[in-house]
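Every protein chain except one is present and positioned as in the full complex.
Up next is chain A:
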Amino acid sequence: MPEDLNWAIGGEAGDGIDSTGKIFAQALSRAGRHVFTSKDFASRIRGGYTAYKVRTSVDRVESVVDRLDILIALTERTIHENEDELHEDSVIIYDGERSTMQDVEVPGDATALEVPLKRLAEDAGGAIMLNVVALGAACEVTGFPIENLDESLEKRFGDKGEAIVENNKEAARKGQDYVQEEYGEFDYDMETTDEDYVLLNGDEAIGMGAIAAGCRFYAGYPITPATDVMEYMTGRVDQFGGKVVQAEDELSAINMALGAARAGARAMTATSGPGIDLMTETFGLVATSETPLVICDVMRSGPSTGMPTKQEQGDLNMTLYGGHGEIPRFVVAPTTVSECFWKTVEAFNLAEKYQTPVFLVSDLAMAVTEQTFSPETFDMDEVEIDRGKVVDENDIDAWLDEKGRFQAHFAAADGISPRAFPGTTDGAHMTTGLEHDELGRRTEDTDIRIEQVDKRQRKVETAREQEDFDYREFGDPDADTLVISWGSNEGALREGLTLLEEDGYDIRFLSVPYIFPRPDLTEEIEAAEDVIVVECNATGQFADVIEHDVLERVQRINKYNGVRFKADELATEIKQTLDTPAEATQ
């Protein structure tokens, strides 16, 4: 088995694919191996095809690849769905005794191991453990120490009592023993290390970042693939004095979060495309009432309900331009699972410093990817909180007008007014979605209108001066080829670059986590001969804004079949793009 191992379990939704995959991924992580997981799933609760894939290596892994080394197939379809990724050293484990699997044809030269998963599970105490039998068999095939699997089984089934845990360990051993007896020992040793890793996905990292940043109120409505954020916060934010409310719809969710933010809480809502559509109504109110709010969009394939369980980065324009009128805002898009944590913290600080909506844009690929990190990656001592210009009883006098009224929308030179949380003596003031004066009172006065519009827009200019809206850079800084990307493609591109380097291509890669305001890439683009923008959408929304910025046509690699980018695939695409004259692609 290769050191960089790709493993998968597939079957029907409802077969326990997710939890089995997670048990294995956690076992690997606890054994000090790096893990990168991905899921193939359909929008249904039972039936259909679903798979949980784990890539693991002692070295860091940042992407999925088109290669499968070991596959646990609970259904025949699982084999066919993954046929293209199997190779001559691949091993397939399946239960040949099951009626539906008796005539399975193994594609190509892959090795098929028939293991009576169900029968062995029954011997160990119950058919339900057949997946664990398969895990035990996989331990034998890959040389992964079964004792490490035991720990993961204890964690998973500990709450159900010792007997259940022991039965599961027994089931795993039966799988291992069967493979040994029937197929001889597989002479592999999978390397383990003493490293301590944590394993989490992008949604969990966002939820964790929110709580770390002091978010205390979350209102949302369940939607794939953002629901994990809500589920993560539920129960956990309570421990820190907060609350999650499941609203009746997205309109309510964003308005509840807005109310909580006005009351002084750090508040957030998260949704996916269709939910963002509904929330759009309130974007302008958030901005014009100058309420700090983090609005998270975990993108999936659109438009309309599109493909709910498939990857896409198609909402960028929505978050950049959504809402009528002109809305000062920030759009921040983390590029890795760990960045989901740190950019969430930053989103809260930006929201409160500038009193604006902050769109935190993630995507399905990041939401369902579990990845290993050293715990220090999320060093809570590094979390900084900046609540901006909050005034209290002691300093509110400076912000009262001659009649003692609080100027909540004072047209400050930097565009940022003072905030008084409700309950602050002498701070009572009106806030409205109507155009208003410095006191928050409605107005149609043309001069005041211009003053307030300018004031709100100045926040963005101030942020450009004060914040570091930078990019992350990889590859060869002097290369003639410049690849630019945003969001979750970073990992696949970094690995893809390594593959390209081996083939003699030098590439400079910029991963941009700030969509608005964003770094000025003019110099970088002018220094390059070829510029390629990679994104999971059909039209190249980020490429559009970059072209707009530098008035230069860039080449584009777009993917919108609902599947994330893979490293080897990207390497091939970039080669093809470079070998094709720029004019031909336009």
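Operating definition for what follows: a residue touches a chain if its C-beta (ideal position, glycine included) is under 8 Å from a C-beta of that chain, and two chains touch if they have at least 3 such contacts; residues count from 1.
Note that contacts and distances are computed from a predicted model.
K.L.:
Name the omitted chain as UniProt records it, choosing among "Cobalamin biosynthesis protein CobQ", "2-oxoacid ferredoxin oxidoreductase subunit beta", "ABC transporter permease" or "ATPase".
P.N.:
"2-oxoacid ferredoxin oxidoreductase subunit beta"
K.L.:
Using the definition of touch stated at the top, determine which of A:245, A:412, A:499 or A:578 touches the missing chain.
P.N.:
Once the missing chain is taken into account, the touching residue is A:245.
K.L.:
From the list A:70, A:153, A:200 or A:543, pick the residue that touches the absent chain.
P.N.:
For the chain that is not drawn, the touching residue is A:200.
K.L.:
Of the residues in chain A, which ones touch the absent chain?
P.N.:
Residues of chain A in contact with the hidden chain: 29-30, 196-200, 204, 208, 211-214, 216-217, 219, 236, 238-243, 245, 247-249, 251-253, 255-267, 281-282, 285, 289, 375, 378, 380-381, 383-385, 387, 403, 421-434, 441-442.
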